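Structure incoming, see below.
One chain of protein is taken out of this complex; the other chains stay put.
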Amino acid sequence: MPDYRFKLEFEVRDYECDLSGIVNNAVYQHYLEHARHVFLKQQGIDFADWFRRGISLVVIRMELDYLYPLRSGERFYVGINTEKVSRLRFGFKQDIYLLPDDKPVMRARVIGTSINAMGRPKLPAELEALFTSGF
Amino acid sequence: MPDYRFKLEFEVRDYECDLSGIVNNAVYQHYLEHARHVFLKQQGIDFADWFRRGISLVVIRMELDYLYPLRSGERFYVGINTEKVSRLRFGFKQDIYLLPDDKPVMRARVIGTSINAMGRPKLPAELEALFTSGF
Amino acid sequence: MPDYRFKLEFEVRDYECDLSGIVNNAVYQHYLEHARHVFLKQQGIDFADWFRRGISLVVIRMELDYLYPLRSGERFYVGINTEKVSRLRFGFKQDIYLLPDDKPVMRARVIGTSINAMGRPKLPAELEALFTSGF
Partner (left out) sequence: MPDYRFKLEFEVRDYECDLSGIVNNAVYQHYLEHARHVFLKQQGIDFADWFRRGISLVVIRMELDYLYPLRSGERFYVGINTEKVSRLRFGFKQDIYLLPDDKPVMRARVIGTSINAMGRPKLPAELEALFTSGF
């Protein structure tokens, strides 16, 4: 298991499970998004605040490997690492592990970029710095 | 069964059901909200557009009676009637019926008001007209 | 502010907010449901587990007063009190307060009952005890 730059713990809520009795596939994206936003906020980048100031952080690609289906009441954490993908694109490596035994639940890669209110690429310095700083 | 000013048909989607195999309680609010917004739009009141112009339609009270639990694939409709509650408050009577046999699923009453970006009451004329016009 | 039998703390997640920039009305039901289920579990009543054993806890009526709209990142708690409503019906008084200053966010009353796999009323002794025991 790799080291992570940031980890956030969660617990499955019953309403997140679907009729198969396991967490619905789409809900994992909510876990990943929330973990990213908390990580970014801790680094001084507030998603909601940036949006109000005209900067949108947008996902352009996502790869999700579903390894183990979470169930009601289970605890888990999302680990995050970051990578610079290209001049305008940045990546999050996000993995989910069951607690307490660290069983792998999901491996995800999320590629994003940053645009202004006109939809033009706009990478503020704080964001640039976050992805060029090593782990 | 009363006449309704507006009706909108839906079909239950699997992801709307929770681990009990029935539509999650919160999802009915999504059905009601979507039906209200489509009705309002048809009357010239676009929720998203009004928000961008600084007018928010907000719910202040909701009463929901759950009569029959919807399941995967079931078709139903939301019927809407309107009422003026007070000078600044308007009401929606929203009922849900199963199709094709009109079995009652939910009876709801939704009270709302309208505020400007400062959070002050602001009832545009179109909204006023909608709730004073009879059925 | 009344005393509560149980309190659970939450933090608004960005995906819970809708295009008006505030938590979507339906999401409050998720907060209330999650708080109820955690409270019940602490009392030895596991919603998911009971469902697998053929006992469903179902909501039959909900009254929700929306007092203050939650926003991205805000912390709050749900307080719960219980009441016996009738032989087969039990009630939860659930209130939400903003942290750290306890500003009232929502007042809710949730009436439920308990049924078996055939849809017949079935109130197990643990549930009976929970609602007859005083605060």
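To keep things simple, chains are lettered A, B and C as they appear, and every chain counts its residues starting from 1.
As a working rule, a contact is a pair of C-beta atoms (placed from the backbone, for glycine too) under 8 Å apart; a residue touches a chain by one contact, two chains touch by 3 or more.
Since the model is a prediction, treat every value here as computed from it, not as a measurement.
Engineer: Thinking of the whole complex, not just what is shown, which of B:H34, B:R53 or B:K103 touches the missing chain?
Structural biologist: Once the missing chain is taken into account, the touching residue is B:H34.
Engineer: Specify the residue from the set A:L8, A:V27 or A:L40 that touches the hidden chain.
Structural biologist: For the chain that is not drawn, the touching residue is A:V27.
Engineer: Spell out, residue by residue, where the missing chain touches chain B.
Structural biologist: 13-15, 17, 21, 30, 33-34, 37, 41, 46-48, 71-73
Engineer: Identify the residues of chain A touching the omitted chain, counting contacts across the whole complex.
Structural biologist: Touch with the absent chain occurs at residues 19-20, 24-27, 29-30, 33, 48, 51, 56, 58-66, 69.
Engineer: For chain C, which residues reach the chain that was dropped from this view?
Structural biologist: 14-15, 17-19, 21, 24, 26, 72
By our rule, only the chains that are shown with their structure count from here on.
Engineer: Of the chains shown, whose Cα centre falls closest to the middle of all protein Cα atoms?
Structural biologist: C
Engineer: Same residues or different residues: which describes how chain B and chain C meet, taking over half shared numbers as same?
Structural biologist: same
Engineer: Which chains touch each other through the most C-beta pairs?
Structural biologist: Maximum number of inter-chain contact pairs occurs for B-C.
Engineer: What is the distance in Å between the mean C-alpha positions of chain A and chain B?
Structural biologist: 33
Engineer: In whole angstrom, what separates the CA-based centres of chain A and chain C?
Structural biologist: Roughly 29 Å, centre to centre.
Engineer: Can you check how far apart chain B and chain C are, centre to centre, with Cα atoms defining each centre and the answer in Å?
Structural biologist: 22
Engineer: Residue numbers in chain C touching 2 or more other chains?
Structural biologist: 30, 33, 48
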